[in-house]
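For this depiction, one protein chain was excluded, whereas all remaining protein chains were kept in their positions.
Showing chain A:
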Amino acid sequence: MARVVVDVMLKPEILDPQGQAVQRALPRLGFDGISDVRQGKRFELEVEGPVDEAALARIHDLAESFLANTVIEDFTVKVEEVAEAAK
């Protein structure tokens, strides 16, 4: 079994009100030195069967058409091995 992670981020030039809110809260809470925060979404997809090129292409499609709004967001797809005996 493998896990594929899709990270979705607003494109750099797009305003990110949530990230800004976090960034503004940081100094108020005493955390200095952070000049910018951008917030995104992480999807963890558990894939049945082998994660071959065809599977990745399918995931790329679903990310492009469903998980990300490519008008304003970018996404990356990466494979993450799931350790069987985790923890």
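Here, a residue touches a chain if its C-beta (ideal position, glycine included) is under 8 Å from a C-beta of that chain, and two chains touch if they have at least 3 such contacts; residues count from 1.
One rule holds in what follows: contacts and distances are computed from a predicted model.
> Looking at UniProt, which of "Amino acid ABC transporter", "NADH-quinone oxidoreductase subunit J", "ABC-2 type transport system permease protein" or "Phosphoribosylformylglycinamidine synthase subunit PurL" names the chain that isn't shown?
So the chain that does not appear here would be "Phosphoribosylformylglycinamidine synthase subunit PurL", according to UniProt.
> Can you work out which residue in A:R24, A:R58 or A:K78 touches the chain that's missing from view?
Answering carefully, the residue with contact to the hidden chain is A:R24.
> Taking the full complex into account, what residues of chain A touch the chain not shown?
10-17, 20-21, 24, 69, 71-72
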